[in-house]
Each structure stands twice: as structure tokens, then as C-alpha cells.
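This report refers to the structure that appears directly beneath it.
Heads up, this is only part of the complex; the chains shown haven't been moved.
Labels run A, B and C following the written order; every chain starts at residue 1.
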């Protein structure tokens, strides 16, 4: 089974990367971007077939314990 | 040798580089701000130093590679002018398309600062004429993303054309994964473009030119460049 | 003034103010404060900013010497090193934030201390860090080590300052409260130091740097609160560091200072805008009016309360020369930084905050700082512990086996795993890299060099706060002398538990008295520092940990000494007296399983005498290798010297009155190991003896093993494997 975990910064948490990218887009002359916030995706292949509930539990554990820093980040799990 | 050191916001080894160029060449170096559109007249060598241009945000070197001054660097390179990119400079050169490939995170995902050994593959280039082919030199690295990656075809071409100038090795010149701290393909530490006039390398020869650092193995690179331009003059 | 929520006792308590402290506020301002005002008071009067529990004791520290330009009270201390140059340095803790979010907590700790240094006009040239973690077996420890080290490296490497030294320790008493003490050292021209005090009425107050967000609101109060079970819930107050912005801020500030635009400057650290504005006004005997509508924000709808308490990083406040405004703004714009005039100085000595057409706060500025409560907290002295007699301690292992085990313990093994993640060479001035007694950094193009070190032995401080405080200073002094530097001044970072407990307060008072006595005796004044209290979880305090950061000067960096053995045949000498003190030694703890006894006493006169003579020997190039003896004792020191060179040593057996294990592993103070060419050995020994300094011949350099006569030789390679092995293996574990 395939899944995607998307990790994004919580609102209000400073995103220096996003800020720098905004500036770079502007100086490249790409106008019209009001703001950029950067996050991560993890494309995960899960062994074995198709127990969705098990897969979700597994991904949740992976996200909570490793993929996301829940102090400053939120995450979302999608099974594909 | 007239050299110009590029300064992008977040670059932080520009002073190390300028000092080294001064020590070895005897000349002051021009410091060129990223927003400039031209290099100082008479520039022989453009150096893109190490650091964290734009905080290494997005991808190392990505934002700097798209600065105005890089067009001038491209033009300089197209004329056959010499360009040296060290560490972040190497990353910027890859991102700007002047060199192929990309520098990914170190294999063990950590920033590493230590002395490493480099095998100098050739001595018949302006950048390595200060060394003998096969010589092993000790220089420091200080990077988190120095793991050179390119597709198979590119690697084959680089190898086939003898464009790998430096490789991580053991002190005896053996290429061995134990001595390849960042996991680069074929232990690649430095490569040149097809014209042989643009060098990108991860290690910092500029930090090993004075005996106070305990080693002067980096000096050969700069001394060779100076010789190259003296010859030319 | 705008009506805000009624101030309730609950609100007061949430702000960490005690009922009597609130009463004091009412008395001072003669009315109920607004919420913004309450926030301002809570920020100014918490332990972190007001030093209310520690102030009366800190007054006992010596802070003066002819070479001190600025002692405690400014962003950082300043000392004169001649040639028109000054060294600016300070150490600061980021303990609580680093526990909540290790990477960002540690990173912003480094960012904060760098700002303190360049605010004064200095370019940072080195960083150090002293880290204390819980037991390696504790489930959170590995995660904390990994995050904190990455965060320190992440910030310093990107900013572009070499991180050249520090300390790392593990002890179960830091399980819920790891310590991150970061030190920064900068170089300035001694006639161009910048201070916080504003001067002149109606001068523009300028906001510089990054925009303000809701980061770390209440961070300063958090740093002064004890942790409970719910500490994980305090997370949203975490700040994220932006070393890139800080690097730009550094370059912009130094440029603006060179252009002579600046009257006063203050970084925004704990309690951001509040603390910095109050300090500028109060120090200059002026009032300050701030127009919050002009503050650059990165979030919408921020209240005055939030803006005043935000701890967003990479920000500064400056009082500008009005005629230089345009020039200054141009410099900041060039570096891509925010620049806004957010207020001005006034003659009223009031702190006036306007927002959205309303006055949100109107407070007496001097009183905010000066009238903060000061406590003479009750304290009890720690009970004296019995002296452990070496004869009563059994040696469970042969000497070589004990050494091999000790050198691979968490507290004695190599810290390479840590410092290889720090760029310790950037700048091209790092003469001595991490791994020696003190780091040495060349000053500009030389010939001068600066030596720096961080030291404290918390187990000594716990066992005897006074001796422990002395020892921390003495060890810093020794580490500087061991590389040949003249110790000049210290910064301290006093990390303790809850000062409201008399026994903890007793530890604090004892340590500070010890530090004071040692600093006086060694002519080693304190020029800056930081206090971190309430390091407790569920009522259990950390070990008392007064970290000492020492800075020393070498007239010629090329003459600095290193600990590596140099030549086969060199004679190894021990300077200083060996009584075989095992109380609180690592041998007793890690080999015998006993964490007991009184720590070694520190004879300050001997420290000074020995330090001075060792410096002289180094300066006159009479010795080839030098190392001080500290944790783990003499044999550990010799092992470190051997490993640094790959050369071995042949050592004579101890035949005197001291039991062998106490001789080799005792932690008596004021000792150095030196090596000398065989032809000069006798002359050197008699030179020392003539001066009344105890010296004894230990053996000679040679071979590939550390071999004590009559014992199994221990190959240096075996030692090395044990020494280098622990840290990476531990961190790789799951």
C-alpha cells in the first residue's frame, strides 16, 4: 500500500525558508506571490496488502514519533 | 592574479577565502556583491566561497544561483575565464547549471567538520598544477550537504573525460567507503566542467594554507592558479 | 487607557507573580494595571530578567581589574587585550526551551548569545557550549542530545562562527532538565563599544531585524517556572531561529556602527520589546514611548500584549542619531531587513505604549527595573560530607582495566561526535581545535591568541558547594594556563533548582561564594553571566551547575602548548601534589559504584603558583606537552596525552605512601602533566623544586602502550577504541 504523510508548520510558527523563497521569487521577477510556507512530504510504501486501519495506525505512530515535530508541526496522512 | 570573491547574503567564508588569496597571490581581492551585474574589469578568477547563502533554504545554493551576478559569472565562464566554487560555491555552481549534478545531504544526515584526505586525480589543470597526479592532500570539510549525486550517464561522462579532479580517499590514496564521509558517488569531492575552467569542490583548501591550522596542503591549489596566470601574463 | 479584562488573582498567578508582588505593583502605580501592563511587569519581574533571588549574592563577585572595560550589567562583558582591541563575551542558558524543543531551543540559545555580543559592536569569533543531559539510559536523553547538538551546530555553522569548545556531561539528575549553556566571544575595537543606555530626548527608536510574531510569548516566564507533568503542553511558546537573518543582522549592525549612526543599541532577547525598551530608557534616565502600530509584524491582529511579550528572534532596538536615519535605513534595506521607527525617547521617565489609538500601558520606567522585588531567600548550607580515605577504598580492577573502562564512560569518552557537527575552523583562526584543554583562536592576523574554555564539576558542587564553586573557576584557570594563556576574566552561568527551597538556595550561595573567592585569588574577575533557577522536575533539582567560561590571552598564539605527547624519550613530569583524593572521583563512582564523600579541596594559592609557572615554562618553550589533571585523575590525563599523539608512555610504579589506585585516579587539584626533553629534565625539576613547587618524575614517552611498571601495558590503540567508541555507538542505538 502507498501513503503520503504531509507535514506542515503550525500557523504562527516562523518559517524562515518560506520567507527566503518569497524574497527570491520576487527578485526573479515572479510577481503575485503573497506568501510561501514550506513543508515536507513523505511518500511511504507499506509492506503487505491492504489493512487500511493497520496502515493508518502505523503511519500515525511514524508521524508522531519521527516524521513530524509535533511541537511546531502538523501532519496529515493519506492512503493512496 | 586578479580574483573576485562573490558575496551572497548568508555566505560566511568569504573572509577566509579573501585572506587566502591575499596570502598566496599577494593581491587584494575584489569582493563582489550578489546584486552586481558585472565583474570588476580584468577579473582572472571568480571565486564563489563557502557558507550558507540564503540560509541554505529551499536547496543549498538554489537561490544564490539565480542572482544577477551569476549571469556575469556565466559569461566569464563562457569566455573561458576560471571559476572556483568551494562548498556552498560548488552547490551554487551545480544549481546554476555551470556544473552537472547536485549535492544532497550527507549520507549520515549530519553536518561534518573534519580533516579529510583527497586524492588529486590530475595535475594538468590550472586548478591542480600545484600538485602531482595521485598526490594525497589533507584539507578540512564543513558541510551537511556534500553528497555528490548525478545520473549514471553524467557520472560516466565525468569519469570518461577525466573531469573528477578530487576524490575522498584514505591517507594512502585508497578510495574506500570508510573514507568517504558524505557518501558521494565514486567518492567525488571536486569536478570541472567540460571546458575545464570551472571547478566545484566541497572541501575547503582555503582553510589549509597557513601553518597555524596544522597543515598547508590547500596552498597548492592557489599557488597553482597564481602560476597559471603568471605563465599567461 | 483602554479597558481590558479585569485583573483577577488567577491572571496574576498565571503571570507568575506572587500576591505580594502584585500588591507591590498596585502600590507602585496606584491603580489596577491593564493586561498589557501586567504582562510587562511579569516579564520584567520574573526571575530570568530581574535576578530577584540571586542579586544580593551576585554582588559578592569580583568584577574589576585594570583590563576590565565593562563588567556585568551590559549585554556582555568587555576586556581590553591591548593593540586597541577588546574581547566581548558572555554565556547564557537556554535550558527549558531546549528540553521542550531541543533543536530550536538550542539554536535560539546560540542566536541569543551571539546577539548579545554583536550588539556591543563586536564581531563574534568563537562559540562554546556546556551541555548537561540526563542518564544515557533515560528514554529522552538520546533525542535531546541529538537535537541540541544539531541545533547548536545548525545555528552557529550557518551564522558563520566557529564553535571551538565546551563540555558535555550525563547524570540522572538532569533527566527532566537538560542544560544548554552557550557562550559567545567577539572582538571589537576598544574605542568602539556600544551600550544600551539611551541619551537625548526625542531621539528616534528604531526596530531592526525580523518581523514580530507570536513566538515564545511567555518564554521568559517559562524559563523561570518549574516543570510539572504538563510541561509538554507548554510547547507552542517555542521560538524558531533564523541564523540567516541573524547573519544579515550582524553585518548590518556592524556596518551601521562603523557609519557612526548609533547612540544606543539593545538586542531583543527574553521578553523582547519590553525588556529592551525598558533597559534603554532606564539606563539612560529617560522615558520611552512606543507606537506599536509601526512594529513590523508577520501575523495579523497581534495585540499590544502579544507584541510587548513576543520573543521572536533576530531583532534589535536602536536609538539612532536623527541625522543618520536615512543612511541607517539604507544599510538595513540593503541587507533585506526590516527597519521601522517605532518610538522615541522622552524626558518623562515613563514607559508609554500606544496601539490602535489607545494607550495600552503607562508605567514608571525606572521602577520597572529598579523596584523589582529583591529577595534575601532563606538558605541552609549543605552538610559537609566525610572525607573518603583512599586506604578504605578497595580497587575492584587492575589499573589498566580500570583505565580502559573509565576512558570509555559517557563522562570521559571523546566528544568528537559532538564537535564534528560544529564548524570549528571557519574564520581560519582556530589554532587549537576542540579536544584540548582550551581552544585557541588567533586574534586577527596575530600574533595574539585567545584561549577559551567552559568548566564545572557539578558532582563536586553538590557535595560541597563552596569547594565546588572554587573548583569550577580553578579548572577554567588551569585549562587556560595549560595552553599557555594568561587567564583574564570569566563569564558564568549559574544553573540551579528552585531557590525557594532553603537547601537549593544554600547550594547557590555556597557556589557563588566559592566562585567569588577563587576569582579574587586568581585575579580572574567575572565580567558577565546569567542565572537559571527552577531547574527542577517534580521536586527533584539538577545538580548545582555553575558553569564557568574563561578567557585568556596568549601574546603569541604560535607558542600555545598542546597536550599531545611529542617525542620518544621525553621525560614526563607531574607538577603539583598528589594525596590520592578519591572522594567524588569518577573512579569511585564509575569503577567502585560509589557516588560519595567530600570533593577534593582547592588550594587557590597553589593553583595560582602552579598556573603561573606552567605558563612561564610554555612561554620559554621549556616543555613539549602540557595537560592539566582533572576528571578521572592522573592516568586519564596521561591516556588523553597518549591518544592525542599515538605515542605511548612508560611509567614508574607508585611506591610512596599513596595507594596505587588513588595515586593514578585521585582527583587532587592544581596539577599539570608536562613533558620535557631528557637533557633538560633534571634542570627543570630543580627549577621547580627551588620555587617550592612539588614535582615528580612519572616516566618517559615511548612505545605504543601506556605501561605502568608491573602492570599490563594498555595499547594506545585499545584506549583509543574505547575512547572514541562510546558516543557514536550510543547515538546510533535505538
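In this section, a residue touches a chain if its C-beta (ideal position, glycine included) is under 8 Å from a C-beta of that chain, and two chains touch if they have at least 3 such contacts.
Remember, predicted model here, so these are calculated numbers, not experimental data.
Student: Given that each chain type is shown once, what formula states how many of each the whole complex contains?
Tutor: Stoichiometry for the full complex in this file: A x2, B x1, C x1.
Note that only the chains that are shown with their structure count from here on.
Student: State the pair with the higher C-beta contact count; candidates are B-C and A-B.
Tutor: Looking at contacts between chains, B-C has the larger number.
Student: For chain B and chain C, what's the span in angstrom between their mean Cα positions?
Tutor: From the centre of chain B to the centre of chain C is 36 Å.
Student: Centroid from C-alpha atoms only, then distance chain A to chain B, rounded to Å. What do you get?
Tutor: Inter-chain centre distance comes to 33 Å.
Student: Mind pulling the chain A residues that touch 2 or more other chains?
Tutor: 16, 20
Student: Among the residues of chain C, which ones contact at least 2 other chains?
Tutor: 242, 244-245, 336
Student: Okay, in this complex, where on chain C does chain A touch?
Tutor: Residues 100-101, 103-104, 210, 213-215, 235-236, 238-240, 242, 244-245, 298-299, 312-313, 336 of chain C touch chain A in their complex.
Student: Using the touch rule from the top, collect the residues of chain C that touch chain B in their complex.
Tutor: These residues of chain C touch chain B: 150, 153-154, 157-160, 242-245, 247-248, 335-336, 419-431, 442, 446, 557-558.
Student: Over in the complex, which chain B residues touch chain A? Could you list them?
Tutor: Listed in rising order, the residues are 54-55, 57-58, 62-63, 66-67.
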